[in-house]
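Would you mind keeping the following structure in view while I ask a few things?
Yeah, one chain of the complex is gone here, protein chain that is, but the others are all in their spots.
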Amino acid sequence: MLEALVYGILVGAAIFSAIQSLRADSLLRSAIWLAGVSVLISIVIYLLGAHRVAVIELSVGAGLVTVLFVFAISVAGGEGIGERSLIPKPLAWSLIIFSGLLLIYFVLPIKASISTVSETSLATVFWQDRSLDLLVQVALIYSGALGLVGILAEAKAPLQQSMVDEFAAERELALHDMEIKAGSEEDHPIEPQSKSS
Amino acid sequence: MATLLVLLTIGLPWIGALFVLLTGDERPKLQHAIASIFSVAAGISAIVLLWFTSDQSVLSIPMGSVFGVFTFLPDALGVLLAVIANTVGSLAVIFSIDYMRGNEQLGRYYALVMFFIGAMAGLGISGSLLLMFLFWEITAFCSYALISFHNDDPKAVAAGIKALIITQLGGIGLLVGALIINSYVGSYQISVFLAEADVVPFNVLTLLAFCFLAAAIAKSAQVPLHTWLPDAMEAPTPVSALIHAATMVNAGVYLVARFFPVFEVVPGWTTSVLIVGMLSALLGALMALVAADLKRALAYSTISQLGYMFFAVGVGAVFASQFHLLSHAIFKALLFLCAGAVIPAVGSRDMRQMGGLRKTMPFVYTVFVIGSLALIGLPVANGFFSKELILEEGFMHAPMWAYIGMLMGVGLTALYVSRMVFMVFYGERKGKKPIHDGLFWMRASLVALSFGVFTTWLLAGVLNDLMAQTLPFHDVHAIGTFKLVKEIALAPATWISLAVIALGIGTWILRKSLAGIKDSLRPVARLFENGLGFEHLNQGIINVTKNLSAVLHLTQTGQLNWNILGIVGMLSVLLALLFIGV
Partner (left out) sequence: MNLSPINICLLGVTGLVAAGFYGLLTTRNLIKVVIMLQILVKAAVLGLIAAGNASGRQYLTQSMAITVIVADTIVAVIGMAFAIQIRRQVGTLDTNELSSLRG
């Protein structure tokens, strides 16, 4: 009973933080509430027995991502989150509540509890059985880094007008040469559009 | 070995397309070379495949439980289509070396043509309905892209869209049919369906038969869905020769021929096929008679000849239809390529501005006459044998009114072909002096095709044999070439049709004396020039499709929130369904 209470409080607090994150005035507060969600979720995960995942979630979710958000918001954010949404709020509410209720209907009857571990060890599962996942993660991180560099690159300076003129002149000359070489015989490859029927 | 050949037949053109694109448009000579070499290699591989036809699948690629197994079954029907696609395709590519010289978008052109050739070969050889549908769609896309090749010309773009919409609506019929077959028979394999067709309840079989017929009518430009083909003449002429005369429009004939054994028991199906064939044959011939544009006249002629093939399937003569398919591919490609030589040389597509080209373009004149002999069906050319075989089968098995209709079509064919030959090559020269009499590569492919006109009828026995061996469900009797030829030559139907042909040619020669009849028929002629109202029907279909897509476009707002609304909405629908199911 106590256990369920603890879980209930933690999960409830996480949902509360999420809702506060939704309704925050400024982006910075939103990001801080997100960090709160992250911390609470990581505590719940720890209580469920997945210690390593909880640590990773805490350090990455509540640490790295929050710092990232704060940095990005300080550079890019700042205004315009108080605008009206495109979708009427009642519609959004009703849809969400409807799906939520149905989901709860499905979730409540699940009678399961923490069962005993049936696998060898996390290390074997992680490094050997799921080695393909590791490959995927490496590829993801690599592409993420490349993407970051690519997206944040400075835009190339537009070509100066003099160079543009130079290229155009070269093209003119080349076309002229081709016309002279082709002569008169092979000069009508495309049929004219005079059709009457 | 057969597996390798199948892969080469479909894969070589595709690899060639890729290489042509990679070479880039700065090296046109290399592009011409690559395209020609790969398409000729593909043609050779398809011809070699003739020795390896079988009624078992030679290559199977399992695609999971949803898509079944993608098999390739090189039986006679399929390999014939592949051989035609690859060889006529290679000749069209060789012709394009001269025709498309100087065009800036050569890469796009060759890539699309080669992609099409591979897909057409695949359509024939595939043994799974879903794979066939895939190749069907690829050919439709390539056809659209090539019709609108000159995409700065709004007429070409409109013609391309029209062709795309009409053939795709037919393609829906094919897909629906494939799904229905899978749900009843349990497999997408054509051979399985042909063997176990009695599993399908009768009314569903009727629905299937007419769905496939609709797909075939749309793809082969038969009445009433025929108006896209004359408009598709905006494409570059080698494309018209390849796609809209020799290969893609044959896909419809192939479809009805392939599924004939199953659908012939559906009452009214064979009669419908017969009627569609007859109407197309007659209407096509009549509209060709009044057309002023050379390519449009040839397009109407294609519609008419395809009508003959449909008629043959309708009376049960599958072999005759395939034989005529082979002959028609060769002589129609020949005629179109001649048009491709004449039109740029003269500078106009209007036949009223041509004339007297017999003296200034003797080579093209000779070759065009050879093609015309085949089209009319005179005894030296392959068209004679195949058309007479169809008429003979029609005489024996078709209702008399249908046979008379087809006979009239033969006469009309003779008439309009004579008109075409006369307007272009005889008389006085009206337009500009032609610049050339066929350039080197043009002549090369024209010579090859003319050779084909005189020799492919000899392959009739071989084709018959192959069909008897590899088509277990079609009732094909194998008789040798010599017996076939003798049978055709001595049949009474042949003599009747030769007489009608003579009547047709005579009518043209004596047209001055018959001028009175011609004048009285003039208002009728005007009716035919306007396409008899079918144009409105087809344009109506196009407009409905365009309006529907414009309405549906409104749901694709591009706004994030609306997209999420779609996702969440679907989620709640799924949950509700699960809830109700519980």
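Order as written gives the chain letters A and B; numbering starts at 1 within each chain.
Just so it is clear, a contact is a pair of C-beta atoms (placed from the backbone, for glycine too) under 8 Å apart; a residue touches a chain by one contact, two chains touch by 3 or more.
This is a predicted model, so every value here is computed, not measured.
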Option from A:Leu22, A:Met163 or A:Ile180 whose C-beta touches the chain left out: A:Leu22
Residue among A:Leu103, A:Val164 or A:Met178 that touches the chain left out of view: A:Leu103
Positions on chain B where the hidden chain makes contact: 557-561, 564-565, 567-568
Contacts of chain A with the absent chain, listed as residue ranges: 3-4, 7-8, 11-12, 14-15, 18-19, 21-22, 27, 30-31, 34, 37-38, 41, 44-45, 47-50, 52-53, 56-57, 60-61, 64-65, 68-69, 71-73, 75-77, 80-81, 83, 85-87, 89, 92-93, 95-97, 99-100, 103-104, 107-108, 110-122, 125-126, 129-130, 133, 136-137, 140-141, 143-144, 147-148, 151-152, 155
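Here is the rule we use: only the chains that are shown with their structure count from here on.
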Whole-Å gap separating chain A and chain B, where each centre is the average of the chain's CA atoms: 49
Interfacial residue positions of chain B with respect to chain A in the complex: 98-103, 150, 153, 155, 230, 236-237, 291-293, 296, 343-345, 347-350, 435-436, 439, 529, 559, 561-562, 565, 568-569, 571-572, 575-576, 578-579
Contact set on chain A toward chain B in their complex: 85-87, 91-92, 95-96, 98-99, 102-103, 105-106, 178, 182, 184-197
